[in-house]
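As you look at this complex, bear in mind that one protein chain is not there, while each of the others sits in place.
Our next item is chain A:
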Amino acid sequence: MSFGPHLLLATLEGLVTSAVLALTALGLSLVFGVMRVVNVAHGEFFMLGAVLAWWIASLATGHPAVGFLLALVVSPLIVGAVALVAERLVLRRLDYNPEATIVATIGMLYIIQQLALTFYGPEARPVEAPFSYRILLPWFGYSGYKLSVIAFSAILLLATWFVLTRTKIGLVMRATQYDRETAQAFGIPVGRVYAGVFALGAMLAAIAAVLIVPIQQAHYLMGLDPLLLSFIVVIIGGLGSLRGTVVAAVLIGLSDGIISVFFSPTLAKIIATLIVAMVLVFRPQGLFGTAAR
């Protein structure tokens, strides 16, 4: 294959990775930004979203789009509810202590993963894509669904940006992020904001997972990769920064796509990790983050 089409394929692959990664990482970033806790179980919320999507889609009959759309709505809601319960039962009782939260969320990671293995099983199972249009380029074919994932993710990111910057809910969240105690003094129900943000973060991961299951199947170990990549993205972009997260996701996704097509996927991972190290050394707050106060 000649250089032009080769690069096009690499870019398309990279953009799909970016789109899904941006949503997942945004969830992680929101939770850290507002609550100042590191959620190690974030990848498992992603996995749970995918597994539930398979379950919901397999219950629905008729056109595959029906099952998929149902999964896209219901699966994130269930995952959000699970996160809400986890927040109430675990994080709140630890008083959001950063160290304790890390250990607790590692525990949640294993619990969710093993429950999925017990009740869902070890198989990788597919969800049928809502449509199976194949775009025929002169050099190769490409899945139309993959392109729609990019578009849908972009819309969702814009919506999140709108909520955060233009609505009262966003204002309350930002106030809590800026200064928890002052926010509380002004009558903001910080506890409820925390619960809401934790659920929202998990829901974003679940939506990303539902989008990815028609491409990669649901599997109980699928949460690890998105977790690591999300951490990389969040560190590069700056914890708590929406813009930074999106820019870093596109950067990591595209470089992963292009480097792995032209060289090797291992090199792509090496470079991503190297960027993280460089960012941590020279700009610890991330590209778009503000220095910790």
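We take it that a residue touches a chain if its C-beta (ideal position, glycine included) is under 8 Å from a C-beta of that chain, and two chains touch if they have at least 3 such contacts; residues count from 1.
Just so we're on the same page, contacts and distances are computed from a predicted model.
Undergrad: Between "Glutamyl-tRNA(Gln) amidotransferase subunit A", "NADH-quinone oxidoreductase subunit J", "ABC transporter substrate-binding protein" or "Secreted protein", choose the name on the UniProt record of the chain that's been left out.
TA: Hidden chain identified via UniProt as "ABC transporter substrate-binding protein".
Undergrad: Just one of A:59, A:106 or A:124 touches the chain that is missing; which is it?
TA: Per the contact definition at the top, the residue touching the missing chain is A:124.
Undergrad: For the chain not shown, which residue from A:184, A:217 or A:255 touches it across the whole complex?
TA: A:217
Undergrad: Out of A:18, A:39, A:241 or A:260, which residue would touch the omitted chain in the full complex?
TA: Spelled out, the listed residue whose C-beta touches the missing chain is A:260.
Undergrad: Tell me which stretches of chain A touch the chain missing from the display.
TA: Residues 1, 5-6, 9-10, 13, 17, 58, 64, 117, 121-126, 128-129, 132, 134, 136, 140-143, 215-217, 219-222, 225, 257, 260-261, 265-266 of chain A touch the chain absent from view.
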